[in-house]
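Take this structure first; my questions come after.
Excluded from the complex is one protein chain; the other protein chains are retained at their positions.
Right after this comes subunit A.
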Amino acid sequence: MMRRTWWIYLIGALGLVAVAAPFVWMVLGSFKTQGELLRVPPTWLPQDATTENYEALFSKAHFPRYFLNSGLVALVVTAGNLMFCSMIGYALAKLHFKGRNTLFVVVMATLMIPGMVTFVPLFVLVTNAGLANSYPGLILPFLVSPFGVFLMRQFFLSLPDDLMDAGRVDGAGELGIFARIMLPLTRPALATLGILTFLGSWNNFLWPLVIAQTEDKYTLPVALALYSTGQNAQNFGLLMAGAVVVVIPVLVLFLVFQRHVTKGIAITGLK
């Protein structure tokens, strides 16, 4: 019995090494010089550690600006999803109105539609509205998501109706019942939706790639992708450091909120 457990832990640990190795390689590589990155066989630890890659990111490459853009867009998108998805999620779960089921079915059907389908008309629409290369252009199409509606609806369904009836007896209006009684109870669901939306927006790539047309509007993934395919494609140290700047903040955020993330994924997967 002891033997068996020992083997299982070894396999599990090997799996962890396989998952972590590329990240470790990235962090170590970001402190190496270009010459060392090209050396064969490669070195593990930086022989003469340097911060020149990070200095280049922050002086030459405007990464602080991209960082702020990514953060700003992600924050506004997250706020919009928390607000609008909880509003409609509550209406779909707890209020009776004509067209409720149709609305829910239509919204859920769009979960299956690939992003490429809406991409071209959306680009035309946003461009014709004069919003190309602007923050509203980056933010508006993502302020609500079918996934958020689903998550919030499922959570509201699990809350008892008695609470609403008690509010009604006390003379509270329908909107007051939502805002003051029911919404505060959904904090776990809001945490899950908030963290998942923030991560999704931070990592979003295709839309900002076409809408952010000048450097001052680039988000981090756009900047990193353009650097890695453009004239800096061979500047390995700079790319490694850039990847660190894109990845590390979300890793930290995820580690802080990981319970909400894994619980939320499991909830939406099972119901």
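Convention: a contact is a pair of C-beta atoms (placed from the backbone, for glycine too) under 8 Å apart; a residue touches a chain by one contact, two chains touch by 3 or more; residues count from 1.
The rule we apply is simple: contacts and distances are computed from a predicted model.
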Among "NAD-dependent epimerase/dehydratase domain-containing protein", "Sugar ABC transporter permease", "ATP-binding cassette domain-containing protein" or "NADH-quinone oxidoreductase subunit L", UniProt-listed name of the chain not shown: "Sugar ABC transporter permease"
Sole residue of A:L75, A:I88, A:L159 or A:A191 that reaches the chain not shown, by the stated touch rule: A:I88
Of A:L45, A:V169 or A:L255, the residue in touch with the unshown chain: A:L255
Absent-chain interface as seen on subunit A, which is shown: 5, 8-9, 11-12, 15-16, 18-23, 25-26, 29, 37-42, 83-85, 87-88, 90-92, 95-98, 100, 103, 106-107, 110, 112-125, 127-128, 140-141, 143-144, 146, 149, 173-175, 178, 199, 202-203, 205-206, 220-221, 224-225, 228-229, 236, 239-240, 242-243, 246-247, 250-251, 254-255, 258, 261-262, 265-266, 269-270
